[in-house]
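One structure coming up, written as structure tokens, with questions to follow.
Every protein chain of the complex appears in place save one, which is left out.
For reference, chains read A and B in written order, and residue numbers begin at 1 within each chain.
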Amino acid sequence: MALKRLSQLKPVAVLMAFLIAWWVLPVVLKRWVKTGFYEFQAPIFYLESQAEDLQSYWTLRGQSKREMIAAGRDLARENARQSVQLQEARNLAREVERLESILDLPSRPDYHYEVARVAQRDLSAWWQQITIRKGANYNIPVGAAVVYRGGVVGRVREVHAYTSTVELVSSSGFRMAATVLGEDRPVTYQGLINPPFSNPLGEVLNVPADIKHTGGQPLLLVSSPLGGIFPAGLTIGEIVSLAPGSDGFFQRGSVRLNPDLGSLREVAVVIPLYEEEEARTDGD
Amino acid sequence: MKVHHFSNWNPRLNLFFYVFGLMILTLVCGLAWRQLLLQGEWKEKEERQNHRRIIQPGPRGNIFDRHGRILVGNRPNFSAVVYLRELRNEFDKEYADLLNTRREEHYAAHPDETFRFDWEELIWESRQRVLQRYLDQINGILGTDEKISIRDLQRHYWSRLLMPFPLMSDLKPQQYAELIEQLPLGSPIDIYTDTARDYPYENVASHTLGYVVANPTALDESTIPGEELKTFHNKTEVGKNGVEYAFDETLQGVSGGEIWVVDRFQFQYDKPLVEIPAKPGKDVITSLDIDLQLAAEEVIGDKTGAAVAIEIKTGEVLVMASKPGYNLNDFSPFIRQEAWDKAMEEGALYNRASQGLYAPGSTFKMITAIAAMRHNDLDPTAVLECGSHYRVGNRLFPEHSRASFGEVDLRKALQKSSNVYFYQVGLATGIDNISAEAMRFGLHEPTGIEVPYEATRMIVPTKEWKKERDGRGWVPGDTANVSIGQGDLFVTPLQMAAYIASLARGETRTRVTIVHDPEGKPVDHGGEPIGLSDEQYAELIGGMEQAVSRQGTARFAMVDGIRIAGKTGTAQVKRPSGKITLAWFVGFAPVEDPQIAVAVVMEGLVPGDHYAGGKTAAPVAQAIFEAYFADRTMDDLLSMGR
Partner (left out) sequence: MEINLRWWILALCNLLLFWLQGMVGDATGALGLTLSVNALYVIMPAVCLSQGWGLVLMFLAGLSVDAGLPIGFGFHAVMFAVALTVLHAYQRSLQKAGLGQLIALTIGLNIIFQLVEAVLLAGPLSSYGEYWLRIGSDLVASTLATGLVGWWFLSLEHWLLTITGQEMAEPENV
């Protein structure tokens, strides 16, 4: 009888054995297992993303010659426009350099932009992240800023062999230094949540009391270069409300982010040039 | 079980589904209870938990100059902090590790001795080590090398456990931004914000504006409910000097506060139950004009001295400078020891403009003249013979600069600052009249300006005063000395500026104030008319105007296109190190419609300093006059003359 009762506890004992075995597993080994699991699945969404690209390629192949010619003409115009802008940008950069040397200013941080395709998105209530198709193979550093044409995307959280995980600016716990456009005082931006069928939300803290939110002109929150990670002036979002805190000096408010964050296809990793140098030296 | 049974319904599983459904229902109800009936839950929490009240001071109001430029404001003060409650497990683990290490070290060195240890010391050391690890993270990001002090940690633990422990205070904006971005996510290090006084002009008008000091007991808690609760106060600031002190009540904000629920370890539990925002204090608009103040302080430079400028009609103080000064930002958010030591060593904490007592020298001569004219002892147009000395009893009183001015009337006496002329005038009218006249102009009492700690021990000597102090009688030599502003006469630069403003208006008193009245309401200065005939007054002011001419002693105060009446003074003062020189200038402008009165004193520090009113003090006044008239258009000047 007692033996029969004991045998009924067997499933619990087996579960406990599994859990204990997992619990006592050294952290290094767990980390190794984690990397192994990740690198095992990485090709799945890598290939999936490639397949998606192939799909769009074949979709384009299906277009008529007339459409292709029109697109080619538009592209040629765009190229010409971009070439002029590039030349202007080069001239301006030279002018800035000249002024810096005259005024004996410290040189501004310079960045290298590594463009990467988005392989997968994982946008839950607790985390918002994307996987990009460049990793250690392109010297992507952990912590680097990631941007797109609409502004800030987030920061690289993990770098794997051929992919990197980017924590989005909308992710709960994401934190960066920011400024209200036209201001130079740094404030704190924090990711919050992506409510259903709505723009992702963040919050802004430590906004000086004299910055007022008026109904007409929206307050734009942009990245601050002071934190040393993000270039200056990249759009984070729009401050939709501000309320005074209990200290009476700072306000906190909510920030509406760009809904494009949920459907990004291509982003750029911002790599400070000195970091790239270091990575190369390490590589040597 | 065979595969083909897959489409069946097994009734034995029904009970399982009932239990399953009940579990889900319980979970959903639990969440609904938590979200929808929070009010009820709060009430319940209130019954079973303890509450703590946190008082948050309201930001102080701003201080502006008369044109609305901000002189004192608030800036965010960021600190990197940790909440010690979150580190309890780490403290315990560190304590155990440290104990083991010490035990092993002990037995390795002394295998036969019993291991003894001071557990209290070990507890503090382990806490310090944990905190130092976090501080080192910050040091790594910011490139600093800060250390945790066990004494600070103990003080915090015993008195402010609920409040965050500051690892690094007063972070610069860049440091704040770097920490925000570079501290690892989930780090217990938090960025704590409060405010600190900000002085955009740094060391300009430092004595007049004053500084604040932390005071945990000065918070007004009446607006925050829960008086019966245990209360913690965030640091507040109270004015310690200058305008910050004088208008502390106005500047103080209205406290806000929060009521927190704490667990049995006294640590915060959940979000605050009550949150009342603090409100900023009211602003103060001072009468200072920062352009004039900057101009005066720039010319004074590294020298020691003071300058005061007063708007003649209203008595509003436009400039109140005292040098050396101190950088007010070094006193905020806390007084840095090195800055304090430096200020003490230089005597920079002393406001020479309202606290410095100086012999006025020749700038007093107008009082002697007024006293004599009012008592018909002086005809201003009468000529007196002035040699290089004047004999009073057995003593020879010299002319200044060993000069001999010959035939001198009042105008020339003021232009050349003839001592011999005023010896004769003073002796003719007597000390009683001179002292009474000085007192009529208020030189024997404080001006009553709102800026605190104004000197009260100024001296206008009388026969009675000397008898009381020395037990000896008044002699004519004393009168001769007082006639030229020497002897036992001691006044402040602020008093001298007020006296010149009164003289410019033809009155005896000026009510000085540091507060600007934007409406410019008429002011009752409380004095009386000066009591001179128009001719007498014209001669007096004419003499002063001549002093600020190419031939006058105050030529370095001249400003093109502006008629200035002024008087220089150079007084000798005995100090332990020897005789030092005080250089004075007093004056007002424009003569035709007086607007601004100025008094400047420059203090020689060592006997070798060759200071003279004309060369050392007049340029400071000139800078003030220039700045004052710089932004006035020709129309303004013309309208003044009408």
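Things worth noting here:
By definition in this document, a residue touches a chain if its C-beta (ideal position, glycine included) is under 8 Å from a C-beta of that chain, and two chains touch if they have at least 3 such contacts.
Note that this is a predicted model, so its numbers are computed, not measured.
Check A:146, A:201, A:239 or A:255 against the missing chain and you find that the one touching it is A:201. Take chain A: the residues that touch the chain left off the picture are 11-12, 14-15, 18-19, 22, 30-31, 33-34, 37-38, 40-41, 44-45, 48, 120-129, 131, 157, 165, 167, 172-173, 192-198, 200-201, 259, 262-263.
Along chain B, the points of touch with the absent chain fall at residues 1-3, 5-10, 12-13, 16-17, 20-21, 23-24, 27-28, 31, 35, 271.
The rule is short, and it goes like this: only the chains that are shown with their structure count from here on.
In this assembly, the C-alpha centroid of chain A lies 47 Å from the C-alpha centroid of chain B. Within the complex, the chain B residues that touch chain A are 56, 58-59, 74, 76, 78, 173-174, 176-178, 180-182, 185-186, 191, 193-195, 253-254, 256-258, 272, 275-280. Residue ranges on chain A touching chain B, taken from their complex, read 143, 173-177, 185-186, 188, 206, 208-209, 224, 226-230, 244-250.
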